[in-house]
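All protein chains but one are shown at their positions in the complex.
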Amino acid sequence: MLEELKQIVYEANMDLPKYGLVTFTWGNVSAIDREKGYFVIKPSGVDYDKLKPEDMVVMDLEGNKVEGKYNPSSDTATHLELYKAFPNIGGVVHTHSPWATSWAQAGRGIPCYGTTHADYMYGEIPCARCLEGKEFDEYEKNTGLLIVETFKEKDYEAVPAVLCKNHGPFTWGKNAHEAVHNAVVLEEVAKMAARCEMINPEVKPAPQDLQDKHYYRKHGANAYYGQN
Amino acid sequence: MLEELKQIVYEANMDLPKYGLVTFTWGNVSAIDREKGYFVIKPSGVDYDKLKPEDMVVMDLEGNKVEGKYNPSSDTATHLELYKAFPNIGGVVHTHSPWATSWAQAGRGIPCYGTTHADYMYGEIPCARCLEGKEFDEYEKNTGLLIVETFKEKDYEAVPAVLCKNHGPFTWGKNAHEAVHNAVVLEEVAKMAARCEMINPEVKPAPQDLQDKHYYRKHGANAYYGQN
Amino acid sequence: MLEELKQIVYEANMDLPKYGLVTFTWGNVSAIDREKGYFVIKPSGVDYDKLKPEDMVVMDLEGNKVEGKYNPSSDTATHLELYKAFPNIGGVVHTHSPWATSWAQAGRGIPCYGTTHADYMYGEIPCARCLEGKEFDEYEKNTGLLIVETFKEKDYEAVPAVLCKNHGPFTWGKNAHEAVHNAVVLEEVAKMAARCEMINPEVKPAPQDLQDKHYYRKHGANAYYGQN
Partner (left out) sequence: MLEELKQIVYEANMDLPKYGLVTFTWGNVSAIDREKGYFVIKPSGVDYDKLKPEDMVVMDLEGNKVEGKYNPSSDTATHLELYKAFPNIGGVVHTHSPWATSWAQAGRGIPCYGTTHADYMYGEIPCARCLEGKEFDEYEKNTGLLIVETFKEKDYEAVPAVLCKNHGPFTWGKNAHEAVHNAVVLEEVAKMAARCEMINPEVKPAPQDLQDKHYYRKHGANAYYGQN
């Protein structure tokens, strides 16, 4: 069942340690089959070097396990809310990648300081507030709902990443591969923004017209980066 | 004698350079056989790339060498005091891993800034004071006793790590493997906490209910992370 | 056509990930055949691990593609302006290498703090201002013209590197290999300058006579470094 998607999700998960984004099991990738209404996600707490494509867990959009011998990632309910609220995404990634997590712990969104950021994400990468009180009762679900709320007036396709305060980042994309790609970009951008502020504590975000130029060089009808 | 435990301790020691926690011989792992009352530890100053399982040294809980051609680690007396005072631990690790050591040199405990920390350690990781005066006469033993004193009103199972001021970290766990795992976690947490303060010098520790949520997601009767 | 130069440019491009200067496709190298009046450049957005020598694109100095199945790098117009204005250069490199990019985002030139810098670059590495307004209409061309303007009163052979504000670095050299070499030097120098200021916020640039001594130890008629 969904063997091809399991293979894709397996490979996308294996890319996390390859790109230095995870220590131990601190990350997970999922991808959705919109037609069937199922998504495939990494099992919870299984070591990357023991992971196999057939270990991936199939879930439906009510949060029921459809297939798989393992429990799904403990963050499954967060992925689920993102798939429900963001209709154009096909993959979701969660990591504790160190620079992005440091910004999340610091409780700050990442300002757009340059074109590396602007090429992929349009404007500041927001930091969602910490959950509180009763929201912890359904922690992972409410994390997802909070991310959705954070994007109420933002374009989730133009900014495919969020920081959850005191926790870490989630990224997404049109498929699992692009979601992982965005997780790598986020970590690089987070690193350079922190160092940039160290080098110049008075630094201001990049001018808006530079942000526009670089974002639209790669996105939209007039894009001219790459081979398309 | 204790061949299986020697193999385990050997492998746990070899994990230290694998995870980037040691330069040269700056680290050691031990593990205890509680029934027999013996513990097995790395020999002192032997290069990791020459280390063999049979080089491990067997000690009793009075600090006598029971078997082994080499001298035990110079930190053996510290390990011994931890085994005596903390009845539920099975393994101890000492390293000079760079971020944790930087906090130890700075003389500060590591505040809990996020869930990466809270998933493994409950609250601040304490920094024990520096020894002084006559305490240096039995330096390694007194280092152990000082760690024990530091945990007089703390739960050593909920916080399996300590920083020794001007020195470096010790971690422990229910066995050697878990103690090494906690040493890796500590280094990641130390790195992210330092960067977090760089990004936001006014940062506050994570809210208590987030710390509770994440710690109990992985520990205790209601844990639901992983496959158990 | 220009098969040898394509091979050289291919290898120089492959050196970028080897030296840790690029993530994904965030960089490009070109080299010029001054006699023929053509230059060879990496295709746009092609993954490094799929790149082949024959994928390189041949351009003339009016910006026309002369040969190649792919689109040239989106930064081609910048390379072109540098070749036209700097007659003694044979290769150009653009990257988003993280430390140099952090300085570019910070909007600061890199002061010469020591001999590592002085051995290769004579004085501060300048940071060109950000483009603005109508300059974005021909963004890449104007980036090149702005770099040229920045060197109006500077010796482009003595300082073979520039930072473009909110963007990243360009370096050059007498051929592609030397341009890549200078990109590596720039990243090391950028890293050490940032850390140097962290260690001593009051630090001043190296004395002028030290800068002279080291630069002329390697350059000019009295050079005595190396085997020539």
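Going in written order, the chains are labelled A, B and C, and every chain counts its residues from 1.
Please note the rule applied: contacts are C-beta pairs under 8 Å (C-beta built on N, C-alpha and C of every residue); 3 or more make two chains touch, one makes a residue touch a chain.
Please read these numbers as outputs of a predicted model, since none were measured by experiment.
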item: Visible chains in contact with the missing one; value: B, C
item: Listed residues C:Met1, C:Ala158 or C:Met198, member touching the removed chain; value: C:Met198
item: Candidates B:Trp103, B:Trp172 or B:Tyr215 - the one touching the absent chain; value: B:Trp103
item: Positions on chain B where the hidden chain makes contact; value: 23-24, 26, 43-46, 70-71, 74, 96, 98-99, 101-108, 130-133, 136, 139, 166-168, 194, 197-198
item: Those residues of chain C which, in the complete complex, touch the missing chain; value: 113-116, 181, 184-185, 188, 191-193, 195-200, 203, 206-207, 209-210, 212-213, 217, 224-227
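FYI, only the chains that are shown with their structure count from here on.
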item: Each chain counted as touching chain A and chain C at once; value: none
item: Chain A on chain B, rotation in degrees - Cα superposition, rounded to nearest 5; value: 90
item: Centrality ranking, top chain (CA atoms only); value: A
item: Between chain B and chain A, distance of the C-alpha-averaged centres to the nearest whole Å; value: 33
item: Distance from chain C to chain B - Cα centre to Cα centre, in angstrom; value: 46
item: Shared-contact residues (touching 2 or more other chains) in chain C; value: none
